[in-house]
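Excluded from the complex is one protein chain; the other protein chains are retained at their positions.
So, subunit A:
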Amino acid sequence: MDGPDCIFLFNPSTSYQLYVSDLARDGDGQPARDEVWPPGVAQKSVSSNLVISEMAGICCGVVGEGETPTPMEPSRPSRRRRLDLLPLKYIADMAVPPPETGAKRQKLDLCTSSPTQPRDCVNAVENCEPSGVKNEEENNIEPKGDAILQSTISLLNSTATTAHGNNTNEAINECPKYGVTSVCGRRRDMEDAVSVHPSFCQEKGENHKEFHYFGVFDGHGCSHVATICKDRLHEIVKEKVGGSREDLEWKSTMEQSFARMDEEVQNWSQTNQSSTCRCELQTPHCDAVGSTAVVTVVTPDKIIVSNCGDSRAVLCRNGVAIPLSSDHKPDRPDELLRVQAAGGRVIYWDGPRVLGVLAMSRAIGDNYLKPYVISEPEVTVTDRTDDDECLILASDGLWDVVSNDTACGVVRMCLKVQNPPSPPGSPGTDMAVCSAADGSDKACSDASILLTKLALARHSTDNVSVVVVDLRREKEKQESNSNDDDDSNNNIIE
């Protein structure tokens, strides 16, 4: 399946020999590799018995048995893929296990005792130009912010860094401190994208000045959908937020934004001819490309998380890790039912996959898997409390190997130890040598770096993207600093 049908052996000392391998090895004369999807699991077909035995006891229900319900006109590759499903059809009748993700899926509409407002923490993003380093691939990370006290609105556009955050400043605008890391890791393609936009709605009026946007996108098939999401989604959300009042309906706003985003991705892939990404060679309209999206809007009193796919947002509140999104895995019981109700099936092929292809049940893009795979996000709106410590957004490159609790523990430790953050411009040990130093919030950056390194240390084989947002109120920070356990503070060597 991975070898050519003809092999030329070059033997310099004698002559040239041409070996023709068994062309008819598939019986039907079809070259085997035509039927391999997804590419990485090609070998699995050989041992499908093994795959099936591994699946025993894991949920995999299928409706519409004996028929592949596809309303769409299948493209050539998708027809191939559907062919792949046939040999595995008899997996269809599997028991659906009791929902085990229930705890994870709790809605978080906890009411706060008193959302203090306005907050004391004052900071704005100051311009930082990362010394003119250019790299086209690094465009995937692009935090932006505005320092509104400056006469000109300066855009922070650090395209060349994988790790940074906003810095504090004596400005009226306040944004939680954050840190971002996004690395290629052990993969050969970078398909993650991160987008950070503090005060992204500020032109929309006073009410929305303190809306801050953070997003992590994990592409599959190619990187372009993730990249478009990074470039566009915050603008769409801004548009949808409009000039409406503070108590706007977040759920529908975010749902509309995601729907619009998905449309734009479709239009892009149908019209774009000048793309230089690798998917261009594979399918005419880049249909088999998509991206997860986990997007958070942090307002003075709320955390709005919209999720589509298997990236995740986790809140750390009073030492407890609370997931604010629930991964859209095809074997999540309600998602399984939804896929089935739409006429799709979930098939185990190197894990549960919609139609045996995609290992998540929702995503932006992925036209060829509609309507089973949808782009509608699940939105949670959580009231902020004084106990909130931090928010972590990350791609599955982190979550596959680091638990929510561990991640929160690591970030808490970083925030606690390096509290309070050094004032802007003070030479931190790292930042002194950091070419892209933007006076970023060191504690948050360190936390995101530490999580990334932990993921790499634990053999994560995927791209790793992590955003850490410090949600502590300034008052509280000083407080916690003063009564912090002494030993940990004494240990700091800077």
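One rule holds in what follows: a contact is a pair of C-beta atoms (placed from the backbone, for glycine too) under 8 Å apart; a residue touches a chain by one contact, two chains touch by 3 or more; residues count from 1.
Convention: contacts and distances are computed from a predicted model.
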So one subunit is absent here. Using its UniProt record, which name fits best from "NADH-ubiquinone oxidoreductase chain 6", "Protein DOG1-like 4", "Cell cycle checkpoint protein RAD1" or "CMP/dCMP-type deaminase domain-containing protein"? "Protein DOG1-like 4"
Which residue of A:V241, A:L454 or A:V469 touches the chain not shown here: A:L454
Given that one chain is not shown, which residue among A:M190, A:A321 or A:V339 touches it? A:M190
Take the complete complex as the reference. Which residues in subunit A touch the chain that isn't displayed? 8, 10, 12, 15-16, 135, 137-138, 160-164, 181-186, 188, 190, 410, 413-414, 417-418, 429-431, 433-437, 445-446, 449-450, 452-454, 456-459, 488, 491-494
